[in-house]
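Input: a single structure, listed below in structure tokens.
One chain of protein is taken out of this complex; the other chains stay put.
Order of writing sets the chain letters: A and B. Residues in each chain are counted from 1.
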Amino acid sequence: MSFKIATIADAETAAGFALAGVQDVYVHERKEETLAKLDELLASEDVGIVFITYRVAEELGFDFRRRMRTKRLLPAVLRIPDKTGWMPKVDELREIIRRTVGAEVIVKGGS
Amino acid sequence: MSTDRILQFELARLNAHLPEQRITLKDALSSPSPHVVTKEGSRHKFERGELEFLSKMTPADEWDKLRLPILIAINPKLGRGAAEITGEAEVKVISQVLGKTCRDREMVIYRPEIAVVRAKLPTTTQYFFMVG
Partner (left out) sequence: MAKAIGIAPTRMELLKLRQRVSLAQKGHDLLREKMDALVIEFFGIVRSIGEVRVKTMQQLSSAYRALSICFAMQGTIETYQAAREARKDVEVDISTRHVMGILVPVMEAKPVERHALARGYSVYATSSALDEASREFEKALEILIKLAELEGGARAIALELEKTKRRVNALEYVILPSLKSMVKFISMRLDEMERENFSRLKRIKAMLEARE
């Protein structure tokens, strides 16, 4: 099935994705409004992937993490670096690995 | 007891991903969209790159003997971490992937070898849990 792609980011990153042809491009300004936009995307039936920058996700904090835990299979949500390349110290994937397998593993390419 | 029922349910769905019928390498290579239909009715597609790889490892006159997906059979009686490959053509191919020589109709492989096989042939191999 065909789906649309959406992006939640700063203005520059959003522009880049718009140039690439992404339909739903949202520029983050205020937390409440961005959360509302995220909820809209998560409830939508035709969005397949949402790209959100690490920075914005971090600013949304617990509200973002909670939605990630409780969301449906689609849309997939992927965090990406913006032009500053900022990433949080904790790599979610490594956390999952530690929880499920009980071992400390370094994932190449992550933090 | 409800735990017994959960157990029966889990054991029943262990092999749900397996196909009703396997297809030969020959048929898979000549099909525009090589796949098998699983017991639940969904399609399991074979990646063309893997099929080409398999065709290079198998003499052309044996393409109709190699059945796909190759089953990695887990039998708890073999002990934890062991699995069985059966079928002459299948054994030949897996031995080559692992860099071993084996001429029998069946072979036992162990966890690190299973990992290698799964990494090399993710869509053309499947786990088969022997429940009976």
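To be clear about the criterion, a residue touches a chain if its C-beta (ideal position, glycine included) is under 8 Å from a C-beta of that chain, and two chains touch if they have at least 3 such contacts.
Quantities reported herein were computed from a predicted structural model and do not represent experimental measurements.
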{"item": "For chain A, the residues touching the chain missing from this view", "value": "1-5, 11-23, 25, 48-49, 51, 73-74, 76, 78, 80-83, 85, 93, 96-97, 99-101, 105, 107-110"}
{"item": "Where the unshown chain meets chain B, residue by residue", "value": "1, 3-4, 6-7, 10-11, 13-14, 16-17, 38, 40, 42, 44-45, 74, 76, 80-81, 111, 114-115, 118-119, 122, 127, 129, 131"}
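Just so we're on the same page, only the chains that are shown with their structure count from here on.
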{"item": "Geometric centre distance via CA averages, chain B-chain A, whole Å", "value": "36"}
